[in-house]
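Read through the structure below, which is laid out as C-alpha cells, and then see the notes.
Of the protein chains in this complex, one is absent; all others appear in place.
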C-alpha cells in the first residue's frame, strides 16, 4: 500500500475550521489540495499555525540521500505527537519546465508511494518540490525517482538548480538557446558535483533569460545571469509599424518612453537610433510583428544579484556586455569556474558572490580573476577618491 | 613703516624661474600678485614647492586672537630659514559679497600695515582670506580690522561663516531675501558665539540660495541649506513665450527635457502642469522674460551635504519641503538650534552632521528631534526590511 | 543507487517537448494575445501554437496533477508546461482546442488568465504550510488576495502587468523585493534565546558572526554541576529581527503570535525594459496577521491596484506611475501614513535621499 493510500484510509476527520475559511472563494486552494492527499498530520499542523498565528515547523536535522549532501530539505514539526518528520525532495526541473505527461504520472506514482502526494510546480528557484517525506522513505523514494531520470536539485552552499525562460521553445524574442544552455550546464559533471556536494561559502544561483525582458527574473534572483542580446541593428518592418499605428497604437507615446531616447516616429516612419538603443525590448514587446532584434546575437552576463542578504538586496550588473555563445558553451563554463573559484577562496560563510565582491571590491576581483574592467559594469565611474595602488604601480 | 613697505624695501631679488613660467600667459597670475606685495619669503617657499613638487608648508600651531578660538588659520613653513609663520585671517564677508570701495581700501591699508598685503576674495566657504600674518601681528591687525567692523570668520568645529547668493539684490529669481537672512543669522549672538568658540564635533556650514538654481552651490557644500521656492502656480506670460519662440528658441526641446514632464508646448501656448512641475528652474532660466515663479514663496531646507568625508561626499536632501520665512527668521534659527544640539550630543569628533545622521539613522534623528518625516526626504521609501521598533511600539 | 550513477541532472528537454514545439524551436516569428489567458504564437514555418494559461494553487496534490495530465493528453499532445511564475500552460496546435481546454480546466477549478496587462500569478513561498521561519502564512495570504483580485487575473486591460509576491519572512524566497506589490512577513521582536538548544545544537562563534548588526554577544552560564555552558545573549535594541541567526541555529526562534505580521511594499520591477529593474519600496510597515483571511492585507492590495488601475498611463507599471506622480501623492491618494520607518537608515541609505531641491508641486502644498 502506498503512503498516500495509507493516508487516505485514515479518513480526514480532523477539524480544520480556520483552514476551511481560507479554502473558501474562487481561487484553487492549497488546503483543498492537502485534503485531497489525505495528509492529515500536515493539515493539523497547518490549522494549528492559523490558530496560534505562529508556525509549528522547526529545523529538520540532517537528512539526505547517501552520496548526496544536498537536495533534501529536512523539516520537523514542534508537535511530534501530530506529525514528526516532513522533509522535502527537490528535483531538478526539465529545461523550460516542459513535461511529457507520462513522466509526470510516473513521478506522481512514486511520490504517492513513498511521500505525501503533495507537490509544488515549482519552487521559486525552479525545482520541483515534493513536500512531505518521512526520513525512512527518502532512500527508496529517490531510488525510484532516479530510475525515471529525476535527479536531486540544489540546497545549502552549492550550485543551485539553474532555470531558464521558455526561450526558443515558444518565444520569438529568444536570442540565445536558453533550454540548451540550461541542459548543458545542468548535466556537466563538475557542476552536478558542485550541486550535490555543497562546498561553497553559500548558495550560487544561475538563471538564463532569452532577452532583456528577463521573464526568468534573473536580475533579481541569481548570482549569475545569462541574458540574450543583439549587437547589430534592430530589424524594423515599416509596413507592420504602420499597421500597428493604423490599429490605434500610439507610437509617439512609446517613443517618448524609450529609455535611450532612440525612437523617432514621424507618423509614417519609425527610426531607431541603434547606437543609443539600450536593447531594453520595450518597443519590440509592444510591436512584436514589426520589430525584431538583429542577427548578431549573444549574451550579456550579469553578476551579483541576490535578495535581502546582509546588506539588503543586490541586483545583477553586467560583467561582460556581450559574449558569443555556441554549444557546448565552454566560455560560459570557464567563466563560472573562474568566478566560483575566486569566490570559494575569498568568500565568508553565508556570503553570496555579490556580497564577497562588494566586501573585497570589484576592482580587486577583476585583477585577481584576470577579467576585464568595462564601463558598462557601472552606471558611472566612481565618485569618491578612495582607491588603492598595488606595489609596483607607484614609484619607490 | 607698514609690513608691506618693509617687504617692498627688501626688493624682490629672489630668483623664481619656475613660478615665472607659471606666470606667463594671458590669465592674471597669483605669482604676479605675490610679487606685487613684495612678500619674498612666500615666493621662495612657493618656488621651492614647484622645484621639489611637494608643499613646504606644515601645521601652524595654535595661534589666535584672545577671546576667539577660531578665525585664524595657523600656518608655518618647514623652512624657517626662509619664512617662519604665515597665518591666515578669515574675515566674515558682507552679505552677497558687495563692497563699498572705501571699506575695501581701509581693509587694504590695515592689511598692508600688519600683514603681507596678499588677499583672497574669497575663500571657497565665502570668507575674505587675508594670507600671511606673522604671529605677533595677529592682535594689532584684528584690533584695527574690528574697528572697521570686520569680524573673524569660522574655522575648526564651529558654525562656519555662512554665505548667500546675490538674490534679491540683482536676481529676479530670488524667492527669499538671501542677504537679509544671512545678515540676521550672522549677527545673532549665539551663532557668533558658536562660530568664534568652536565646541561642536566638526564644522557646520550653512548656505543660502534664492532659488533651486542654487548659484551658491549649497547642495554640495553645506550641512544646512536654505533654498527659495514657490508653492502656487508658475506665472506664464504667453506673449513673451511666443516672442522667445519667434526669436528661435526651441521650446519643444526645452519641454522634452523638463524633469517633471510638466511642460506642454503646442507651438502657440505653453501649458505648465504645476502639480508635476519640480520647481527645477530650467524653463524659467531659459525664458526669464516669460516665466516667473508664483507668489506663495518660502524656503526648502536641505540637510546633510558635505564634500568627501569619511564615507565619500553627501549632498543635501530636503528636511522641510516648504517653510514660510519672515524676518527675523526665528523658525530657521530654531531649526538650526534643534539640529546642532542633537548633533552636538550624538556626533563623534570630526563627524559632520550628515554623517552623524547617516550613522545613527534619519528615523532616529527625526524621532529624537521631534521633526516630522516626509516623503520628500527620500527619492523613494526604504527597500530593505531592516528597521527597529521601540519598546512600547510592540506588544509585550 | 551506486555512486557512479549519481549526478545525472535533468531529463533531456528534447524528450519533453511536443512535436509542435520541436518543429518550430527557434523559429517563432510573433505572437498575439487573443483574449485574457490565451496566446497565439506564429512560427516562420507557418505553424501556429495556442496557449491557454491558468493559475494554480501553491501546492498540488498528485491527484490534481493526474487530472492536469488528462487534459494535456486529450488536447496538448501529452505535454504540459509550467511558467517561471508557476502558472500552468496548456498548448495546442489546433485553435479549436482552445475552448475545450478552457472548459476542461474550468471544471478542474483552474482560472484562465494571468497574461498581458493583467495581474499575473502570485509567487509565494511555503509559509506556515512547511517552513520554520515564517512570520506569516504566504500561501494563505496569496489565496485571500487571489480570491479578491480574481477579476484582475482574468482581464488584460490594466495599464500594465501587476506582479504580486508574498514571502513569509525576510529570506524572501518569493523574491518579493522587485515586485509591483510585495507582501512580506515581519517579525518585530528579537529572538528568544533557548540556552539549552544554543549550547548543544549551535556553533556560538558562527552565530555571533552571522548577525549583521553585531547584536549577539557570547554568554557563559554556570550549570548546576559547576561546569560552564556557552550560550549567547542578544542586545535587544540592536536587533532588527532579521532572523539570520535563526537560519543557522534553532535555539533563537523569533516567531511571536502577537507581534508577527505583514509589511507591504510597492513599485518593484524585474525586466530591463524602459527604466530597468527596481526595488519594491516600503509603504506599510505592519499589518496584523489576521488569519484565516487577512482582510487588512487584502483591502490594502485591492486599494493599491484600484487606484493605480484608474490613474496610471499605458505601460506604467506601479513604480513608474509612482515615479511620475511622486511618493507624496502616492501616500496621500492611498491614505497611508509616512513614518520615520519609511526613511532608509541602513548601509546604502544615503543614496536614497532626495538630493537637491527638486520638489513636485504636490509635495510643496
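For this structure, a couple of remarks:
We just call them A, B and C in the order they show up, numbering each chain from 1.
The definition used in the following text is that a contact is a pair of C-beta atoms (placed from the backbone, for glycine too) under 8 Å apart; a residue touches a chain by one contact, two chains touch by 3 or more.
All values derive from a computational prediction rather than experimental measurement.
One of B:44, B:137 or B:163 touches the chain omitted from the figure, and that residue is B:163.
Although one chain is hidden here, its contacts on chain B can still be listed: residues 4, 18-19, 21-34, 36-37, 42, 46, 49-50, 52-60, 67-68, 75, 86, 88, 92-105, 108-109, 111-112, 117-124, 126, 131, 142-143, 146, 149-151, 163, 165-166, 168-172, 174, 177, 179-180, 182-183, 186-189, 192-193, 196, 212-217, 219-221, 227, 250, 253-254, 257-259, 278-282, 285-286, 288-289, 307-308, 310-313, 315, 348-350. Mapped onto chain C, the interface with the missing chain covers residues 272, 276-277, 347-348, 350-351, 355-358. Residues of chain A in touch with the missing chain: 212, 214, 219, 225, 227, 229-231, 233, 259-261, 274-280, 300, 302, 304, 311, 314-318, 321-322, 354, 358, 360-364, 366-367, 373-389, 394-395.
Following the convention adopted for this analysis, only the chains that are shown with their structure count from here on.
Here the largest set of C-beta contact pairs joins the chains A-C. Of all chains, the one whose Cα centroid sits at the greatest distance from that of chain C is B. Each chain gets one centre point, the mean of its Cα atoms, and the points for chain B and chain C are 48 Å apart.
Note on chain placement: the centre of chain A and the centre of chain B lie 51 Å apart, centres being C-alpha means. Within chain C, residues 170, 177, 212, 279, 346 each touch two or more of the remaining chains. Within chain B, residues 383-386 each touch two or more of the remaining chains.
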